[in-house]
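Quick one: this structure, given as structure tokens, is what I'll be asking you about.
Only a single protein chain was left out; the remaining protein chains are all shown in position.
Order of writing sets the chain letters: A, B and C. Residues in each chain are counted from 1.
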Amino acid sequence: MTSAPPTPPALQPLHANPWLTRTVRIADVIDEAPGVATYRLTLDGDTDPAAYSFIPGQFNMLYLPGVGESAISMSGDPTRSDGWTHTVRVAGNVTKTLAGLKRGDTLGLRGPFGAGWPVEELAGVNLIIVAGGLGMAPIRSLIYHVVHHRNRYGHVWLICGARTPEALLYRREYDLWRQHDIDVHETVDRATADWTGQIGVVTTLIDRLRLPHPKQTQLVACGPEVMMKYAAASGVRLGIAVERTWLSLERNMQCATGLCGHCQLGPEFICKDGPVLRYDHIRPYLFVEQL
Amino acid sequence: MSRKPRLAVFKFASCDGCQLSLLDAEDELLEICERIDIAHFAEASSDLQAGPYDIALVEGSITTDEDAARILRVRAESRFLITIGACATSGGVQALRNWGHIDEWVRSVYPSPEFIHTLATSTPIAAHVHVDFELHGCPINHHQLVDVLVAVAEGRQPRVPSHSVCLDCKRRGTVCHVVSRGIPCLGPVTQSGCGALCPAYDRGCYGCYGPSHPANTTSLLRQFQKLGRAPDELVPLLRNFNATTPEFRRASEQLVVLQTNGEGKSL
Amino acid sequence: MLTLVPSPLALRFGEGSGERFYYFDKQLHMTASSPTLFFAKPQLQALLNELRGRGYCVVGPTIEQEAIVYSELQSVEELPRGWTDEQAPGQYRLKRRDDDAWFGFVVGPHSWKKYLFPPKATLLSAEKTETGWAFIPRAADSTRYALLGVRACELAAIRIQDQVFLNGPYQDPIYRERREQLFIVAVNCTQAASTCFCTSMNTGPRCERGFDLALTEIDEGFLCEIGSDLGRDVVAACSAAPATPAQLQAAETARQQAVDQMTRHMDISDLPGLLLGNLDHPRWKEVGERCLSCTNCTMVCPTCFCSSVTEVRDLNMETVERERVWDSCFNPDFSNLGGSPVRNDTASRYRQWLTHKLDSWHDQFGTSGCVGCGRCITWCPVGIDLTEEVAAIRETPTP
Partner (left out) sequence: MSSRDIIEVPILTRVEGEGGVTIRLRDGVIENVELNIYEPPRLFEALLRGRPLEDTPDITARICGICPVAYQMSSVHALEAALGVQISPTIRRLRRLLYCGEWIESHALHIHLLHAPDFFGAASGIELAQRFPNEIKRGLQLKKFGNRLLEVLGGRAIHPISVRVGGFHRLPSRDEMASLIPHFEWGVQAAVETTRWVAAFSFPDFEQPYEFVSLSHPDEYPMNEGDIVSSHGLHIPVTEYDRHFVEEHVAHSTALHAVRRDQRTPYFLGPLARVNLNRDRLSPTAKRLADEVNFPLHCRNPFQSIIARSLELVHAYEEALAILRDYASVGPLSSEPAYMPYQPKDGSGCAATEAPRGLLFHEYRIDAAGKIVSGRIIPPTSQNQKQIERDVTDYLTGRLLAGATRDDMALDCERLVRTYDPCISCSTHFLKVRWEEPT
């Protein structure tokens, strides 16, 4: 079950023309939360199963003709060979239009792009995974990876936060993850009557962790930028090295290949050098306003 | 939505040019009518249907008590209200009265001023009711109008670029008149939309799409003064079709203060 | 002709190794070195004819809109012979020269990037079919450009854009197509404008490499250096002879004049580093008050490469084209994220531009993004001068 399939970067075919866009069809749609749905997208025709491979944390550009493109990270299992999985929240015109599509409809896709989670560097130590809101989407593909390679990772904490209980993504899978020895903690900003878990920001959960070997621990985070900044700071307080802290950032992206200039943060192109970036590389810039 | 969205066009104080833009979309007009139900458009059709409307296009500014009351009714029966053109978005050229004395102005034009009932100001629609989207220009660009209509009909938020005219000048290879000829051009502080027409026709931009954001008029006007342009030459440049937008109004009033306090001073 | 060397494939570009190499550096293939040639001025028409005969669209300097711009040339008569350009911050004027020099000016409002990285280009189109959307790659552009009159700073700019568009993990197909077919006739500057500072940036005024042919104008004609076998082949049409020592000396003197006239200077000793180390400097706010955020500096810059993609659709959405247009970090919409700009004030946009151009460009592409051509100084409507801004930041670094 946890055989380790290869996850080669799929950059090659896009190299010559990064604008090459493929037609993908919506194979199914799962409603996750209000305004959030997961789409499985498949290429038409006989396709090499490896066509869907990616590194957890990478993203695709989803294209709705006449509306535009949007960078959406993969939220599925990187070993799956039956399509791309994307969890999308309605935010702008592209995602709104996507929400209006149904099974069988087509759209365009370019990808995968970007630097994903550093799965090799994360191996061999303990791991704190922090996800806020929709940031859970790219985290899930990392969890799939961890589950498939469970013996390569030490203690794994997963700390999930969301505004409300119903906004916590993939809760149906938490038990399965726990069975794989992942220490799942949840917290919400605003509880509902039936909520019995934590209330508050994710950092309070991080601060409470008792790390046996902080120096042997890595922290990864994805969520709102402000949440990630605080999560990283909490990690530092616990003794986690800045070189072992990784954040997945978001910026306006148009080309996804570092050629359009939109997504820069200091010297980093978030699309091509990121979206997952090492905290010590970006810390000088992350706290500068309007950079 | 399964039924076609119902469109209404309303006119206030204006020249008709912006609503004509819809009829100027010759290639698209009949197709638009297949997707949008033109329920009320007096300039084009005698079939004036009652509201409510899904989309209202409002042209013109408010200059009379009756119009101030009418725009409230238009708002009440319209789901998505779009103002089109400089009159509706900023008060238009008729808003120059805001700096004059309305009674004297009326007397200068009409032999029987007592019959004229007009307000002392010309105000944009947004000063009276909530506006869902503003399309700038004197006149508006009919391609932008079609894009906005299609976006609303498809349930998307309409968007138009808000950068300065300069970007369009450069994309079309037009040489900057401020730098190469020293002529005052409002391009650096004016919103895109016209396609950077005036500079391509060898004249400076006169700001008919209104201020860009940001519109650093202070810095630009200081430069024009450095180039030898006196305030009394620059005030009319700012006071035309978008004179009462906050950015252009502030700039022209600063210049008037300079003018009153004596020439030779700079912003 | 240019032969392609495959671009290095690296996910993270050159990290740690410090190894950078330019895509086209070794492209201009030469089997043997050639002596510098000389030909009489009217022979330039023969060169132009030869290039046109070989199917090139020859573009070069000409007078339009009261400025020297780059446009298609049929004849050398269209060159701005006897004209020069006077430049200062925020000011450009054409002036008659007191001689009949053919290239007696420096650089104008256009840069060659408009031919390699066009202001508008279709990337692909989408068509609605019975089974759904089909995506059709753009058709290849077969226009072959020959650039006539490329200055040293502009050769440097092309090298920098090569680095951006061709030498990373991804290549821009439009740029690549046009670049691979490019023929370059460089021209050495024999004068400098008050806004020039290529000597500070080590990009000129001497054309050292990256051309097929390089000319130096002297009173009696042109000296011609050969940079590629193709260049040698083409110049054969010009009845050129090896230059005499006197002609070589005259060319050297002419070129030295440009160096001697260079008055502007930018200290790059602490670049990169200076600007990224001063992100909170008060000068950003101060320049933000003068800056119009109009985008002119980035548009005239021969290396700025930012762009945006827009949808061009017909009403019924049967076909949609994706069009790439020049864009700018000074456009507030440029950094939009979730409906509002990340860089929301002019100071932050100016800071982004300058730190990128002079500082983070080094991290990204192994070179400065500035070639010292001075266009951003001349063509800023309010005359903001980046060399002054850098100096001001250096003067009082943030503690």
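The working rule: a residue touches a chain if its C-beta (ideal position, glycine included) is under 8 Å from a C-beta of that chain, and two chains touch if they have at least 3 such contacts.
Nothing here was measured: the structure is a model prediction, and the numbers come from that model.
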(message) Using the touch definition given at the top, which of the shown chains does the missing chain touch?
(response) B
(request) Could you tell which one of B:8, B:38, B:56 or B:166 touches the chain left off the display? (result) B:38
(request) Write the list of chain B residues that the hidden chain touches. (result) 11-21, 23-24, 26-27, 29-30, 33, 38, 41-48, 63-64, 67, 92-94, 96-97, 100, 104-106, 108-112, 115-118, 122, 138-139, 194, 197-198, 200-203, 206, 208, 233, 236, 240-241
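One rule holds in what follows: only the chains that are shown with their structure count from here on.
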(request) Quick one: label the inter-chain contact graph as line, ring, star, complete or other. (result) complete
(request) Identify the chain pair joined by the greatest number of C-beta pairs in contact. (result) A-C
(message) Quick check for the class: compute each chain's Cα centroid; which one is farthest from the centroid of chain A?
(response) B
(message) So the centre of each chain is just the mean of its C-alpha atoms; given that, what is the distance between chain B and chain C in Å?
(response) 38
(request) List the centre-to-centre spacing of chain A and chain C in whole Å, with centres computed as mean CA coordinates. (result) 39
(request) Let me have the rounded angstrom distance from the C-alpha centre of chain A over to the C-alpha centre of chain B, please. (result) 44
(request) At least two other chains touched by the same residue of chain C: list those residues. (result) 327, 345
(request) Note the residues in chain A that touch 2 or more other chains, in rising order. (result) 67, 92
(message) Give the list of chain B residues in touch with chain C in this complex.
(response) 28, 31-32, 35, 146, 150, 161-164, 166-167, 170-176, 178-182, 185, 187-189, 202, 212-214, 216, 218-220, 222-223
(message) Per the contact definition, I'd like the list of chain A residues that touch chain B in the complex.
(response) 67, 92-93, 96-97, 100
(message) Using the touch definition from the top, list the residues of chain B that touch chain A in their complex.
(response) 151, 154-157, 159
